[in-house]
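A single protein chain has been omitted; all remaining protein chains appear in their positions.
Coming up: subunit A.
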């Protein structure tokens, strides 16, 4: 057994570039983007209105606008790569994208894999979309009932463990919503802000978002782990700081018809310059 362990450890060690050494900034990705003159960014393509396909097939949305802003400040073009919850970290790690802004909740385990520069740019909580006819009032009412969801959402696990719901997770929001309409589940668990905009489309009149929102969590954008404390990571921190300070995010919420979140107002207040009025 001892031998097996040593062997496994040795194999694992070989497979992983030693991270402890990776302290010095080589700024590989940043330099690559600058040389190429193009930023390749991962965004959602099924997450209205943060990132979704317009009628002409192009990807638009609030986060796409943020990517455009990043590229403009870097002085480069940008290319969008659609990602989903279950592949965005791997895409970034493998270098298929240079960074992503893709509705990702900032979590410890994710920070081990990718660089998530502070401050976070957004925040949302978890709620459900359910038929008014069922009249849900509390989360515990979901026990042992089928609840549709999307693969990759961190709260799937919480709803399962905390309330005993049976999560039926599909690959995209379209399938999950269709399954709810087809009565394959009693609710669709998702970000409250995403659900608000779904309800706002007017196609969901018999549905509601009935529960108290839970697990308010911050959204982080991501750069490669090695660049977290180098130019790219610091630059993205700066971008987020200015987005908050200048009210850019709040303006984008308005533009995309997203209900105003208290979080953005708080951040704008927090980062404003505290100079006495003249």
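Here, contacts are C-beta pairs under 8 Å (C-beta built on N, C-alpha and C of every residue); 3 or more make two chains touch, one makes a residue touch a chain; residues count from 1.
In the analysis below, contacts and distances are computed from a predicted model.
*Asks:* Would you kindly match the missing chain to its UniProt protein name, picking from "cysteine desulfurase", "Osmoprotectant transport system permease protein", "Amino acid ABC transporter membrane protein 1, PAAT family" or "2-oxoglutarate oxidoreductase subunit KorA"?
*Replies:* Of the names offered in "cysteine desulfurase", "Osmoprotectant transport system permease protein", "Amino acid ABC transporter membrane protein 1, PAAT family" or "2-oxoglutarate oxidoreductase subunit KorA", the absent chain's UniProt record gives "Amino acid ABC transporter membrane protein 1, PAAT family".
*Asks:* Of the residues listed, A:25, A:81 or A:113, which one is in contact with the missing chain?
*Replies:* Reading the full complex, the residue touching the unseen chain is A:113.
*Asks:* Write down which of A:128, A:169, A:236 or A:264 is the residue touching the left-out chain.
*Replies:* A:169
*Asks:* One chain isn't shown here. Among A:157, A:259 or A:272, which residue touches it?
*Replies:* Reading the full complex, the residue touching the unseen chain is A:157.
*Asks:* For the chain that's not shown, point to the residue among A:39, A:102, A:186 or A:252 touching it.
*Replies:* A:186
*Asks:* Residue by residue, what part of subunit A touches the chain that was omitted?
*Replies:* Missing-chain contacts on subunit A: residues 1, 5, 8-9, 12-13, 15-16, 19, 85-86, 89-90, 109-110, 112-113, 131, 133-134, 145-146, 151-154, 156-157, 161, 168-171, 175, 178-179, 182-186.
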